[in-house]
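What you see is the complex with one protein chain gone and the rest in place.
Here is chain A:
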Amino acid sequence: MAAAKGLFAKCQLFKWNIQAISAGIFQNGMAIYPSFYIDPIFRKEVQQELVQSGEIDQYAHLPTKPAANNQTCSLTFDPDISLFTNYLMRDGRKNFARQLVEKSLEQVKRIQLEKFHKCTSEEDKAKIELDPKVIFHRAVTNSMPLLQLMPVKRGGVKYQVPVPVSHHRSRFLGMKWLIEASREKDKKTVRFWTQLARELVDASNNSGRVIRRKQDLHRQCEANKAYAHYRWS
């Protein structure tokens, strides 16, 4: 009986969803869920914040989209690392991409520990960051460019015009450069995750190939600043 009721309830829920969608009023581009569906608030601490600010009441009457299959309330979850994994993934091999990221974070930890143990004084030891996630975030923040060059055609000539980048695009570029730098490794014997770990540590110290690439771009933007007005005219 309970089972039948459960099935019935599920069917009802399902039916309601279909109805809302078939109404066609709330069409949301190509998305299957109508526009009034809210994104899932799957982190416990975020929900706590909403409860404290009282904002949670405004969601009580709105249906929620299902949580995606890489979202979890687990303490190990990090949205930026999840995003980085997705950028790194090829041919939909998520598990493999995840392994690579995890291995490189492990390698970061090893590199930092090695440095830590080489230090003799307590002061130097205190300066070394041992958390690979912090290193990762620092590396990504350091490799995010502020400007980029956009080709603009004026009078038959293409000018490379410096334009500011959005936060999203900037983060994408930073992560992409980190991945590309690790793929273009010098020796074939070096594994991808080892190289990625090195790049992450380098970038977190504001040095290395990725940072140089960012600085090159900034330098080019600086050189082309005379064309900046082509953004509007």
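Keep in mind that, in the parts below, a residue touches a chain if its C-beta (ideal position, glycine included) is under 8 Å from a C-beta of that chain, and two chains touch if they have at least 3 such contacts; residues count from 1.
Just so we're on the same page, contacts and distances are computed from a predicted model.
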Open item on the list: Suppose you had to identify the omitted chain by its UniProt name; would it be "GPI transamidase component PIG-S", "RabGAP/TBC", "Small ribosomal subunit protein uS9m" or "SsDNA binding protein-like protein Ssb3"?
Closed with: "Small ribosomal subunit protein uS9m"
Open item on the list: If I consider the whole complex, including the chain that's not displayed, which of A:94, A:125, A:176 or A:218 touches that chain?
Closed with: A:94
Task: Footprint left on chain A by the chain that the document does not show - done: 1-3, 5-7, 9-10, 12-14, 16-18, 32, 38-42, 44, 47, 56-67, 69-74, 76-77, 94-95, 98, 102
